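I'd like to ask some things about the structure below.
Each chain you see keeps its place in the complex, though not every chain is here.
Naming follows writing order (A, B, C and D), and every chain is counted from residue 1.
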Amino acid sequence: MSWSDKEPMISVRNVHKSFGDFEVLKGVSFDVMKGEVICIIGPSGSGKSTLIRCINALNDINEGSILVEGQEVNDPKLNKLELRKKVGMVFQQYNLFPHKTALENVMMAPIRVLKEDKKEVEARARALIKKVRLEGKENAYPGELSGGQQQRVAIARSLAMKPDVMLFDEVTAALDPETVGEVLITIKELAEEGMTCILVTHEMGFAREVADQVYFTDKGLIVEHGAPETFFENAKDPRTKQFLSQIL
Amino acid sequence: MDDLYEWFRDFYHTTGINLPFIYDSYDRDRMIDGFLTTVELSVICLFLSVVIGIIGAWLQGSAFTWTRRIVSGYIQLFRNTPPLVQLYFFYFAIGSALPRVETEWGGQAPMLSSFAWAVISLSFFAGAFNVEIFRSGIESVPKSTVEAAESLGFSRLQIYWDVTLPLALRVVLPSLNNNLVNLVKTTTLAYAIAVPEMLYVSAQIWSDNVNVPEMMIFLLIAYFVLVGILVWGMNRWERALKIPGFGS
Amino acid sequence: LAQADALDDIKAAGVIKVGVKADYKPYGFLDPSGAIIGLEPDLAQDVADRLGVKVEFVPVVSSNRMQFLEQGKIDLMIATMTDRPDRREVVLIPDPNYYSSGTNVLALKKFGLKSWEDLRGKPVCGIQGAFYNKKTGEEYGADIVAFKGTAEAYAALKQGSCVAFVYDDSAIVAKTKEPEFADYEMPLPTIDDAPWGLAVQLGQTAFADFMSKTIIDWHKTGKILELETKWGVPNTPFAKAMHDKYK
Amino acid sequence: MTQPPLSQPPSGKKTDMAVMLPFKQKSYERFRIELKPWHGVLLAMVCFFTTTYGYATTGPEVDSILTVMLRWIPLLLKGFLFNILISVLSMAVGTAVGTMLGLAQISLIGPVRHSSWFVTQFFRNAPWLVLLFFAMYLLPFEFNIGGITIPFPDWVKAIIGLSLPVMANVSEVVRGAVLSLPSGQWEAAESLAYTRRQTLWLIILPQCVKRMLPPWMNLYSILTMATVLAFIVGVPEVMTLTGRALAAEGERTDLLAPFYSFVLFLFFIYCYPIARWTVYLESKFAVKN
């Protein structure tokens, strides 16, 4: 394969996506280099979730191209399973498997999908659970965990697949400020370890602290982007300005 | 018309497919009566069973322990015993214990005819299920919506009629639909107490003519049409009740 | 399917399956142990004895007895079936007939029924699958209210749901003798005094011949009369006539 | 680290309409407290005895109702055992075939999906009694395959006739349970690179079992009550035997009420515990999720 570290890890080029007559994405382009952390912010309904679902091939696209490590995601011949081994995703609603304990949730995919050795996976899974600071909750079922704890199990579950890229979709939207803090610390640590991350978030404070690039979407387009310092202080686009001014 | 009847008579002689309820005027008349009886029985029972369901569900929320106990007892008794045996029990056991009325032919007949007993018995049978269906629908109306009404000063009956029931109805429509389809199918049981509905008439015809397969296929088609009409009507109702953002 | 010889099959199997009624006292009914007894089961037992095989009773009702025979579920049917030409198209009925009864009604004396026409437009109880239902309905304009079994029909009659119960006259005669039915009578002229036929599958001519001989023997020896007495039925004119004829 | 208790567990699906919260069926809590099993038994007994004595107008020369009942109860119980046997076997057959049919209904292959949908709807919408008549008249009494004769006695026909609607209903239960899982579960599994088959057997079906159990048991209870329809086929089940017993007792009309209430009673004591167990499972699973 011709892809090298020098090229973008993820390259989104002029992506269009419609649901029926309704065009959600109207030509979105951006690149993410290996180890970069980008945040996507924007009003509700602007297509943020749709965009990152396309990167993971959960939605297909109508036009344009998405390359992950040089591989076209929208290629019908693409082996989606291979793609998903490379790209991990954490959902806003966690989507843990409720019939499995925290540890089993984390271990299941590596064992069943990657066919890895059970012992090895278990060691890794326990390490991951420790990493997301959930020691002692290994045998708890999702129903017995608080929202923030579930969210962290979901992160560990994705990490167990050793992905190259992690996608986070508004992982903190439904949590109270304290729990938000816990989850964000976990993500920050990942970013510091050099994981390539794409985050959709409403937490401006977090975007400011951790992102290499901030993208602002509105009505299916990227309206403005930049490094957090310049983005938050000197937004040029009127729409962005208006949005940021609303934040108290 | 007569030509058509004759054609079917010839059809029998040439092909062996015997449809006497088309060409034989006596069989035709009783089949039409049977069809009408089935329709009448179904419509009355549908209506009554829904009324029983609504009232029963309301009583289930009653503050009086004994009201609730009686409703529960009714539900349990009816849904845990075979409707066929219920029919027999009602018609023969209760029926003959009732006061009698003078008939036009000078006899002393029980107050209620077999048709009336079929109506009562089947309505109460389906009604027992409907109470539970409505009850679960009412439970699924979030307490918060009821509280909103409470905090606006609505009375208990107002809340039930204006808020809870309309919302519950939308939630339970699929299961209600299912139960009502069952009810239409169950009307065939009235056959056992000699209500001249379609199955009864068909059985008479096939014992006179030994044409079981033909009658059986006719019955299946007839019930398909009837159930189809009901389902169509319920779907229209469902669409009419549809409100945006509800049960996509 | 039919043309293998049933007699040989029965002898090979060592058992004959006979369709009889199980809800028609006294011709065929249950005893509390669940065994089927009655006049017709006794006849069936006699057939089995003659063949030197065991008998297996299969309970049938009017609405399914011919199908059972057609399908081969039973080898022989002795089930109060009226011998009618259209039935002879479907099953093979050996001659002579073994029994006979007419159609009549059981009704309250106080109604004073005189003729079949008196039934017009009134509810009349019946048994599902009986051939005279249609006739009573079509010719005399009665509203037939047919039940699955005789118990239900008698109950409906007693509770007043119908003006009369149309049924086999021999059973009605027996019924009017019971104290419970003291107020009832059999008021109409018997119609359709129709012989009963036992039946085998179409094409089983050898079996039918055997049955013909057996029936003649029953009449000759007075077995039918004897069984009537045993099961509490007054001796019927038909049985007496046949006995005289073949004696 | 303090863990603030969540006042509301996150529900499976995000909706703005609170009304669309998943069905929770805790409604039966009340039954559990107020209606004990013996209430039902009591009720049935009352039915039975009032009718028994209500008709105690028998003269001296006939047996009393109680004597008659005692004479026939052993046979009726045997018949009831037959009802249970039929119900268990039909349920087993119907469940096995119905599960396959239900999975076929969510197949990705169009023709498989459509034809299984049609079969399901066909048998779901036909009256049970008609299906039984069908099985009785249109099935041969024995099957001949390559010289081997497979007999189809009445009770087998009854089982076939009853397992057809059971199959169709199980098929719907399976389909409904699979579809009722939040799509997030499919997506989570997909994004973890599970194949469709793995997703179905490892993630979806294990979660469905819980959801399917209550409706499945409900169906069983309905089926059990439907076994009396086997009187059509002439199987010696309890209703058939009741009819014959009444005939053998000479059609005494005063016997109808006690006999039928006895049959009601038998079914009630068998079905009621099942219904309660179903309710218990329902509420148990509802809380867990």
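Definition applied: a residue touches a chain if its C-beta (ideal position, glycine included) is under 8 Å from a C-beta of that chain, and two chains touch if they have at least 3 such contacts.
All figures in this text were calculated on a predicted structure; none of them were measured in a lab.
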item	value
Whole-file subunit formula (labels as shown)	A x2, B x1, C x1, D x1
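As a convention for this text, only the chains that are shown with their structure count from here on.
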item	value
Rounded Å distance, chain A centre to chain B centre (Cα mean)	53
Separation of mean Cα positions, chain D and chain C [Å, integer]	38
Chain B and chain D, separation of their C-alpha mean positions in angstrom	19
Junction residues of chain D - those touching two or more other chains	137, 253, 256
Shared interface positions of chain B, touching two or more other chains	88, 92, 96, 203, 212
Interchain pairs in contact, sorted by label	A-D, B-C, B-D, C-D
Complex interface listing, chain C residues touching chain B	62-63, 66-67, 86, 90, 108, 111, 122, 125, 128-131, 133-134, 137-138, 144-148, 152, 155-156, 158-161, 163
Residues on chain D engaged by chain B in the complex (per definition of touch)	16-21, 23-27, 30-31, 34-35, 39-40, 43-44, 51, 54, 124-130, 133-134, 137-138, 221, 225-229, 239, 253, 256-257, 260-261, 263-264, 267-268, 271-272, 275
Partner chain C, residues of chain B touching it in the complex	26, 30, 88, 92, 95-96, 100, 103, 105-110, 113-114, 192-194, 196, 200, 203-204, 206-208, 210, 212
